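One chain of protein is taken out of this complex; the other chains stay put.
Letters A, B and C mark the chains in the order given here, with residues in each chain numbered from 1 onward.
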Amino acid sequence: MSTANQDLEAFRAEARAWLEENFPKSLAGRASEYMAMEGGKELTGEARTWVERLAERGWGTPTWPSEYGGGGLSASQAAVLQEEMRSAGAFNPIPLRAGMGVTMVGPTILEYGTEEQKQKHLPPIARGEVRWCLGYSEPNAGSDLASLSTRAEDAGDHWVINGQKVWTSGADISDWCGALVRTDPKAGKRDGISFLMFTMHQEGVETRPIRLISGASPFCETFFNNARADKTDLLGPLNDGWTVGKRLLQHERASQTGAMDTGGRPAPLQELAKRYVGTDESGQLADSDLRSRLATHLMESKAHSLTLSRVAAEARGNPNVSAAASILKNTATNVAQTRAELTLEVMGHQGLAWEGDGFTEEEVNAVQSWLFGKAMSIYGGSFEIQYNIIAKNILGLPETTQKG
Amino acid sequence: MSTANQDLEAFRAEARAWLEENFPKSLAGRASEYMAMEGGKELTGEARTWVERLAERGWGTPTWPSEYGGGGLSASQAAVLQEEMRSAGAFNPIPLRAGMGVTMVGPTILEYGTEEQKQKHLPPIARGEVRWCLGYSEPNAGSDLASLSTRAEDAGDHWVINGQKVWTSGADISDWCGALVRTDPKAGKRDGISFLMFTMHQEGVETRPIRLISGASPFCETFFNNARADKTDLLGPLNDGWTVGKRLLQHERASQTGAMDTGGRPAPLQELAKRYVGTDESGQLADSDLRSRLATHLMESKAHSLTLSRVAAEARGNPNVSAAASILKNTATNVAQTRAELTLEVMGHQGLAWEGDGFTEEEVNAVQSWLFGKAMSIYGGSFEIQYNIIAKNILGLPETTQKG
Amino acid sequence: MAVLNEEQTMLKDQAEAWVKEVAPVRAFRTLRDSGSDKGWDPAVWSAMVEMGWTGIVVPEAQGGSDLGYLTFGVLLEQTGRELTASPLLASALIGASALRLGGSDAQQRDWLPGVVDGSTVLTLAVDESNRHAPTRTAMKAEKAGDGFKLTGTKTLVPEGGEATAFVVPARTSGKPGDEDGITLFLVRGDSAGIERQRLATFDARGYANVSFDGVEVGKDAVLGEVDGGFGLLDAVLDRARAGLAAEMLGTASAAFDMTLDYLQTRKQFGAVIGSFQALGHRAAALYSQKELTRSCVEAALEALDKDADDAAQLCSLAKGKAGDFLFNMSNELIQIHGGIGMTDEFDAGFYLKRARAVESLYGNRAFHRDRYATLLGF
Partner (left out) sequence: MAVLNEEQTMLKDQAEAWVKEVAPVRAFRTLRDSGSDKGWDPAVWSAMVEMGWTGIVVPEAQGGSDLGYLTFGVLLEQTGRELTASPLLASALIGASALRLGGSDAQQRDWLPGVVDGSTVLTLAVDESNRHAPTRTAMKAEKAGDGFKLTGTKTLVPEGGEATAFVVPARTSGKPGDEDGITLFLVRGDSAGIERQRLATFDARGYANVSFDGVEVGKDAVLGEVDGGFGLLDAVLDRARAGLAAEMLGTASAAFDMTLDYLQTRKQFGAVIGSFQALGHRAAALYSQKELTRSCVEAALEALDKDADDAAQLCSLAKGKAGDFLFNMSNELIQIHGGIGMTDEFDAGFYLKRARAVESLYGNRAFHRDRYATLLGF
């Protein structure tokens, strides 16, 4: 065994012992139930104890430096910690408590923030005490984000923000916001943009939840009417927020490739199909047309997950991220949306479920994920935008400039 | 019965009597065999007699004015003539004898030609004596035809042509050529182009047949080395050949929508499938996956042919051609190419036929049509060009000018 | 092939204008938000009756206009465009067809005038599981005195909550899977033993599961022949499929128009998004599907009017192609509209939801592919 491996096994023992002592047994295996408590709700009892202990140890954000409330672990140690948590039936609620704080804002502050900003913002995120949202899209700046028009004016010791954002996920229950705003209206589209951070608990900020086709949603419209941000809360250089904001989106894309396994998978689609459609004498699905399409989908789904693994394996062997990574957002979307459509087809008449006695919870949930899942090919860079990126950045094709 | 209908029935009797007297019984029902004799071959015996009689009556080009060798019939009369020929087992070989003469060049001369040009060119076409080819595409001007560079210089009483064409169908067996050439090199792309007609039987013209992936083909590369065209053989205005040439292409597109039924359909694909794949106890195709895809294709194919009929019916009721017509080239191509792929799949190992004892003629033919059929989505305005046309001309979307 | 005659063209123009003004998708939204579980607006229904829409396939002797299925399709396409909710398809097309094709003179006299004046709302209650499978009819119809006693449950019955009577296939002999042994019954909605479970479906229409617990009917309730009802049922279903396909064509065409309009007006990256070639080509493909679907729908309706030999094939073709086009179109409607398409405030969601609901009715695309292949003998 190499020295590195010895160290890792020592850490494994340490993690196991700490979990044994600190993770409340009563919560074991209740991740999914607990994960649902993400939003702004007060924690009580054992749940509260667990969050506090995890935060104290810094293991809610295991790879962040310990001086900012993180665990100071290496990536390998963090992986070991995750394995040990899984086998103890434990889970990490802090990323969900912090909204976009752990997955996106934190890493970006670590990269672009001043020392003061790190000390001010990272520890509360690491403790799961402060929840963040992001102000990116606007009504007239969706895929074409650089067209954004929310503006921030210099008012001496602070910025004054006016405008409107849309699709701000969790804005109504967040404490802080990181937003792209226009600080130089005279500059070119991408040039006059900055990344500002400010509290949501102020008079000039108003949020309005958006009802989606699937029902209630975490998304809001967010209005800024002379909202203010401290001068010290500009992240990265003035008028170069585009770079900062793009880097943050890379963290977002990574979280949407299906690479983040949150556990709790639904029953395999083929089992659902056998239950809802029935089988013939030879055990084959009674609807042979559906059976072929189901096989096609399951093969595509397997191909996607094998690609996820391959990309991960290649990334370990190679500091350059695999070119294959860039396709995963779209293939993940394809697989998930096709799965949702097939689930509806499998359920047949029962797949028309909205609510009420005629339908099971499983059916209602299937319909809601089908509807909500239509957004997967729109947000985080639409399907079309991803293809543009592949064509340009991976395949080296020129941007469209012709009339073909 | 209306007067018009009475006249039509009178004409029907006339046509029937004429066919009874003039169509050689020995040729009845031998259309497909006879159609294969299209190219440049000398006619003998009854076949020769039939062509001569048809030409004399003008019914090889029934709707052309009789002063130019046509039949002077109305469209309704021509339809009646076709019905009567079909029920007599007769057929019209003149369009095939004349290459592009009857279907494309003739109608364009009728529209744009001078009286002199009509008298010179139309009668030999109508008699099936002179075969025409078309010089359009060039190696660097395919979909973007306006980039053509073959040029014609004014040499006083004639034009001198230099350059190269490609995909000139039947050039090696044609007597005359209609070509787009650049007569004003200084004008914009589409502006300096003219439509010239000239004989292929001259020193400055050389043709080289193109071997395709399916084997020998009617296509040629055609080289012009100081070839000449008479001054009187400029069709339409000088430097406005683009308009003339485009009009000619509309005649071409009409001939590629599947609207021209040449008879002799192959056996239905489902019968072929039952023969090659077999059926189960209930009479269903043994390969259920293939069965679904076959059904999908046959439904698409039926939808296409129903659309052809609908377009024809609407065109009768309405002087404006139906908007649906513009999609037919692409749907015809889809249907034909899918059919060819499915035929190969149905034949399985036997669908790898190239030649020799191991394969039937039916199998070899299926493979050759599959390969040759790949050109359907390329020639006559590629699949992509048709979609551009639909987007712009039918849907009113602007031409691409952005970097999205 | 179908070219609308003058009367049909007039009716189309009238229907288009009326639907847009009186029963547009905005009105459907109001209906949905009102929480009413009736499924339609009585005023809209009365107006349809007023305009004679309920008599289109009813013989003149019974107060109808007998204009035929192609004409009915013209109306359904327009109501489909605006998602107008009413029992027009269930009662005036499907119910009336069952009576017309299978009813005795007496039955026609008894029932059709009510269908025409809107006081009777008929619906076909055919499925018994989560899938359309008419040969698998299992509902029992036992002899009871002079008549029959029906026991079983029918699922996802359109307008099942409000219908005043049901056309019900049940099994008088044979076993599920057999075509023989099926008999059609006309059952009044207020018969003892009927229970309706209204369903809250995502398309917010008035479906119900309807259970029959020993429901007694007289022998005059038999529509067509005892044991030999499958042919009649299939003929009625084909009319249902062609009619629904016309409605789906309208729904998808409206979604196409909304999308085309957005492509022509929405700007991103300094240009209208319809100028992006990838979107232009997708729009061209959808347009092609639209035209092909129209041909299939009109051909099916016309074949029904002419009682053509290939009517069954064409009806499966029409439902199948309309299903393809509507599936793709409803997805593209959302995708091309982007975020706004995801909001309940915008209408796109209504079209998407309706698209999936009608897909399940009277056979989905897989059902019709299978049926088409069977009808073609392979």
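Methods note: a contact is a pair of C-beta atoms (placed from the backbone, for glycine too) under 8 Å apart; a residue touches a chain by one contact, two chains touch by 3 or more.
All figures in this text were calculated on a predicted structure; none of them were measured in a lab.
Undergrad: Using the touch definition from the header, name the shown chains in contact with the chain that isn't displayed.
TA: A, B, C
Undergrad: Among B:194, B:207 or B:400, single out the residue that touches the unshown chain.
TA: B:400
Undergrad: Identify the residue among A:96, A:294 or A:367 that touches the chain left out of the display.
TA: A:294
Undergrad: What chain A residues would touch the chain not displayed?
TA: 268, 270, 273-274, 279, 283-285, 291-292, 294-296, 298-300, 302-304, 306-307, 309-310, 312-314, 316-317, 323-324, 327, 330-331, 384, 386-388, 390-392, 394-404
Undergrad: In terms of residues, what is the contact footprint of the unshown chain on chain C?
TA: 276-278, 280-281
Undergrad: Mind pulling the chain B residues that touch the left-out chain?
TA: Here the touching residues of chain B are 137, 140, 142-144, 147, 166-167, 210-213, 215, 276-277, 287-290, 344-345, 347-359, 367, 371, 374-375, 377-379, 382-384, 387, 400, 404.
Convention: only the chains that are shown with their structure count from here on.
Undergrad: What whole-Å value do you get for the distance between chain B and chain C if each is reduced to the mean of its CA atoms?
TA: Using C-alpha averages as centres, the distance is 43 Å.
Undergrad: Once you find the CA centre of chain A and the CA centre of chain C, what distance in Å lies between them?
TA: Taking the average C-alpha coordinate of chain A and of chain C, the gap between them is 42 Å.
Undergrad: Rounded to a whole Å, what is the gap between the Cα centroids of chain A and chain B?
TA: Centre-to-centre distance between chain A and chain B: 57 Å.
Undergrad: What are the residues of chain A that contact at least two other chains?
TA: Correct list: 143, 288-289, 384, 400, 404.
Undergrad: In chain C, which residues are in touch with two or more of the other chains?
TA: Within chain C, residues 268-270, 276-277, 366, 369-370 contact more than one other chain.
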